[in-house]
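Missing here: one protein chain of the complex. Every other protein chain is in place.
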Amino acid sequence: MSSIKPITMPKWGLAMDEGMLARWAVEVGAEIAPGQEIMDIETTKIANVFESPVGGVLRKQVVSEGETVPVGALLGVVSEPDVPDGEVEAFVTEFLENFVPEETDDAGAPAPEVVETASGAIRRLKAGPDDGAPVILIHGFGADLNGWMFNQAELAAERQVHAIDLPGHGGSTKSVGDGAVATLATAVTAYMDAVEITSAHLVGHSLGGAVATSIAASSPERVSALTLIAPAGFGSDVSQDFIEGFIGQSRARKLRPIIEMLVADPSLVTADMVEEVLKFKRLDGVVAALRTIADANFDGGAQRVQIRDRLGDVSAPVQVIWGEDDRILAAGHADGLPDSVKVIRLAGAGHIPHMEKAAEVNAAISALG
Amino acid sequence: MASGLQLSREELLVAYRRMRTIRDFEDKVHEEFSAGNIPGFVHLYAGEEASAVGFCMHLDDRDAIASTHRGHGHSIAKGCDVEGMMHEIFGRKDGLCGGKGGSMHIADLSKGMLGANGIVGAGAPLICGAALTAKTLGTGGVAVCFVGDGGSNQGTTLESYNLAKVWNLPAIFVVEDNGYAESTASAWSVGGSQVGRGKGFGLATHEVDGFDFFAVFDTAAEAIELARSGGGPSLVHMKLARHYGHFEGDAMTYRAADEVAALKAESDPLTIFRQRVTETAILNGADLDEIDGAVQTEIDRCVANAKDAAMPTESDLLTDVYVSY
Partner (left out) sequence: MSKKSYRQAIAEALTQEMRRDPRVVIMGEDIAGGLGAPGEDDAWGGPLGVTKGLMAEFGRERVLDTPISESAFVGAAAGAAATGLRPVAELMFVDFMGVCFDQIFNQAAKFRYMFGGKAVTPMVVRTMYGAGFRAASQHSQCLYPLFTHIPGLKVALPSNAYEAKGLLTQAIRDDDPVIFFEHKAMYDMEMEVPDEPYAIAFGEANVTREGDDVTIIAFGRMVNLANEAADNLAKNGVTCTVVDPRTTSPLDRETILETAEETGRVVVVDEAHPRCSMASDIAGLVAEEAFGALKAPIKLVTAPHAPVPFSPALEDIYIPSVAKIEAAVTEIVEYGEKAAAE
């Protein structure tokens, strides 16, 4: 029996309580490896491929294409090839009999909270046990802590992982000062001070990558490792269409193609994902904050801040992860980095590889330290 | 309490000049309308000058007034630009309202003039609102509603008496009773009395001879001071008469044959003013004659300029509907 393994509906982000199995990518009887893409799942927030957490032979597809089931529900069963069909069926029967969907307002689950810091209110989501070197996840321009929905829970299995909202974003203060990278970096270290983190593995995406690099260069003692995902400040150009479209478009149908620029496969973007961005932008002060940050860091299609030269001041191990199909900050920005910097290029990913290729990115983060 | 007869020489000259401006303005509009030079409807205030001027002498730009169809006199008394008004009545682009309002909608909110109004009885609720603004923001302002005897029968007006009372607003309702609502006599159309109505709602009430600038001025002082000091609303029944018809073109067959002639001879507020100030030797006839000449020249100039001024064009048709749309 122990070789029979369930594949269940994953929980992607806090708000998810059910998902729709859109497509099976493997047939019954196929040999599958851990990390292999085995199905497409859609939630109201996002559509994505689901990578198998286990390896073996797919013995049964319990849920068929088009069905919507709760988080934790049995989708399929994997086992060694020699397990008899009867045992597989017995496993399925037992699982279905015992399965109780999670309460939707699950009390014990981590919830975002607001931390008062010297730089103002910072919203964070903390997950994982209090031991191990902490990880701090720093999102990019226009995003928020929910952007780490495919990463935080995985990374938090054995260590504490803090996802924070930068000033001007999510549930944090909408006061961004001059909006410059150094100012945002001060807010991150203010958060670290407020929650008494002396040193952390900083994971920064895009503008958050520039922020993380700035901290690692200015305060090397506070950074134990540095993972930069498509970081800003490593090349001269940026997609002006994205920045201006993101700030300027107020209708979902106009904003959607802008959001689709973030990913290699546009079908990843759902209507709700676009709606969430619109809802965020409507909050008082947000568009002004985004404008300030954009003007401080970008000049039309050019980046004002060059931060790659400061990698020399960084003492921690550094890796850079880039999607080869990035349309916001070109993957070529990773060319010519010092040998000490590990560069991981991901095919089939755009500007948000931590969502598009979550398993690879999570493995790389855990491997660095 | 201020008394009209204690006004300074300069103030009296201002009052007379305003009344004379209204008279000449209306006489000239009558002439131009008759000649076919003015489009639409006009309703003239000639004969009622003491009411508007007697009240508005106490008001400044923080105070608001609402007016009636017959709004030229109130506008001039409240300080609207006379040339802009004339251009407006001629439908010109540079008129006070860009040629979009005309005679019935002359307004200048910067002067606290909330508009002549094409809807009988519409001004009273607006004045409650202006009074509420003054009270809420603590500006010290008051709001004065000029309403005709016709408008006094509208529910809006009576509801406003009540609202002004229960909200204790700095509002004054001036019922300008010129004897006729259009062609129908107020003696027939008004049940009870204006003062009785005011008393019924708990308002302070006054009845005043609207031909006599000084009587109006003194009554206005009392009502406005009550309002400014937080004492609440008043009603003033102003008895007066108009020299012209309800609208221009009205043959006035409902009036007695000699009525207007007698009115002009015996009850002209400008004549009465002249008599009072010259009798008491505060002003002399020459002072007033000089104003008469100057005003006539000014009004002639306004008309000439209005005739020369450009009409609005198609590009103006759809502007000013919204602040943003």
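In this document, chain identifiers A and B correspond to the written order of the chains, with residue numbering beginning at 1 in each.
What we mean here is this: contacts are C-beta pairs under 8 Å (C-beta built on N, C-alpha and C of every residue); 3 or more make two chains touch, one makes a residue touch a chain.
Small disclaimer: the values here were computed from a predicted structure and weren't measured.
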Among B:Gly115, B:Pro170 or B:Gly210, the residue in touch with the chain that has been omitted: B:Gly115
Selected residue (touches chain absent from view) among B:Ala64, B:Val208, B:Ala221 or B:Leu283: B:Ala64
Option from B:Ile89, B:Ala107 or B:Val147 whose C-beta touches the chain left out: B:Ala107
Subunit A, residues in touch with the chain not shown (by the definition above): 250-253, 271, 279, 282-284
Touch list for subunit B against the chain that is not drawn: 64, 66, 95-101, 105, 107-110, 112, 114-115, 117-119, 122, 124-130, 132-134, 136-137, 143, 155-156, 159-160, 162-163, 166-167, 319-325
